[in-house]
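Before any comments, here is the structure.
The complex appears here minus one protein chain, its other protein chains still in place.
By letter and in written order, the chains are A, B and C; residue numbering begins at 1 in each of them.
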């Protein structure tokens, strides 16, 4: 079996974060989080750990909602979604995320799509995983240009949820909600604490024992390729083709 | 053709009140208002006056809602229902209605079912027709024991709707919302202004020209019996049997 | 793909704890009468019924059997069969903590839970004795209006358990609710939901969009029991009509406590002594 690709590494490490969840939701255009959720579900069932509802908005098959597109937000607002993924054009050191654009709002130099559901989801889902493959001073910035949703809130704000981790193509950070700061936890193969520092626009803490992000076991890698990839093919065909050479 | 029965007279006079409506809704257990609405709809279509949506909650066939049982209230609250019918264990001279019971709440001597949707519908439906066949000092009282919904509201209260008329087995009253008083308009055959006064527990105004409630024309009566009665049979079988001798 | 967690009607009755705030569907939405009888048999106590928005025989029988401490409803009635005899008797004797409400308020207080908001606004209500007797409601001035404009806010009411009866569930546990969409709200607002069904059908309702439209997704449901004629003597849309004769018999019998007891005995509904 060939070694894990970068995408398979990310699928694997995200799946570890979801292992005990009851309901994981994945937004649009997120093949890696989608694959991670399906992997976590299969592994949880495999070890007799019980059911996991995986809701992938992008996929009719994995979208269980019948109350319209508000049902995801309603479910999340009442605490029924354990984990959700958010990205960002920019993410800053306080875990503020910006999905709107670059420049001084509203006079943006570069406009991006918009905030989607982040301005509710980030507050109410207990475990929000920030996922952004591009790890550079351009994406991980000192201060976002626009706060689509803040990483931390004043104590009087109802906020059962928030950032749990930041996962990029180079490293994994945890987030300390009290201090509103990221902490580097693991670096992917080929990276060091210093290389991460160089590519990160914000200041962060460093765990005492930063190790290399673990690669998936052979069993897990086989499951990703044999069991998960064909599922991904049905609703992210271009991704499945690029990563696994599968064709619909 | 035999003369109009009391029920047919009521169906006929209620239908006159609905003639120009676009959406008439009828609550549970209301065969006479239901028949009146279907008659008004048929007549409106017959004279090329356009469509009328008749919503009869009691009938699956005439219930067009697919957003659950809240849709009637939502529709009404945003002004889409032109007419609705309400009754009352007691109705008083200010058009307050009581659907809850007799006595001093909560220590009622006699408990009735409850207020249903009246505490919203009475405020928001422009033309609420109070319909109570029993016309006696027991039902039409000076002051209700419990206000399920008030006949009039303070000026600051959002109240696009309210009472339009009170129709009983003996007479028809209009309602003056400014003065919060009923005005006797017509009396059914066999009644006089004095007999109505005797059977009414509240004080009311009397129109200058109180006449006898008009009986339905032959054409209308034929339509009630030939066209409306068979429809009523499908969802108020006992009523249709009693009034028209029809069997399902 | 998940299988259905099949349990029994009795297990559902056991899973509704004494004192629970229980979600109760209207007569047109699928009333779990089989579970209602099992609750009487198990000797449930202290239940608080939250009716969306009314109850008929389910509430009346539970009240008659002493299972109920409180009721929140827009109506308790046997409909065309008359007043609800056990309810009227209990209310007139001061034996029921009644929170009189109105249909849209009962919807709204569950929608507040459904949407994860602490309250919902509702028009109407002002000046009624319903609002006067609801110290749990609040009036604010509409902050979007330049003029005085009072609006009632209704707090979220989370239910402990909802139990409903449906025509069928599919082989993975999705439940047909059709256009009785108030059931979705009644279920979304509850911590746990149990469903009885006429039968389990093959397949998965989500396989086509037209069948998915009438489905409540399986992940909301903690357990399903098969209970053919589970709404009897009430009706179930498109399945069977109410049993008018039986309902008349019930209303006549329940006019006295003795008659009610005899009705239960005749039905083989024997309450176990409270633990």
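As a convention for this text, a contact is a pair of C-beta atoms (placed from the backbone, for glycine too) under 8 Å apart; a residue touches a chain by one contact, two chains touch by 3 or more.
Predicted model, so just to flag it, every value in this text is computed and none were measured.
Q: Determine which of the presented chains are touched by the chain that is not presented, and list them.
A: A, B, C
Q: Of C:176, C:219, C:232 or C:260, which sits in contact with the chain we cannot see?
A: C:176
Q: Out of C:4, C:120, C:175 or C:234, point to the residue that touches the absent chain in the complete complex.
A: C:120
Q: Write the list of subunit A residues that the hidden chain touches.
A: Subunit A touches the missing chain through residues 28-29, 60, 65-70, 73-74, 77, 99-101, 105-124, 146-150, 153-154, 156-158, 238.
Q: Extract the touching residues of subunit C with respect to the undisplayed chain.
A: 108, 115-123, 138, 140, 142-145, 149, 151, 153, 155, 176-179, 208-215, 237-238
Q: For review purposes, identify every residue of subunit B that touches the missing chain, sorted by number.
A: Within subunit B, the residues that touch the unshown chain are 23, 51, 53, 60-61, 64-67, 74-79, 124.
Criterion: only the chains that are shown with their structure count from here on.
Q: Give me the step distance from subunit B to subunit C, shortest route via touching chains only.
A: Steps on the shortest route: 1.
Q: Taking mean CA positions as centres, which chain lies farthest from subunit B?
A: A
Q: Please find which chain has its CA centre nearest to the centre of all protein CA atoms in view.
A: C
Q: List the centre-to-centre spacing of subunit A and subunit C in whole Å, with centres computed as mean CA coordinates.
A: Distance between chain centres: 40 Å.
Q: Which subunit A residues sit where two or more other chains touch them?
A: none
Q: What residues in subunit C touch two or more of the other chains?
A: 181, 184
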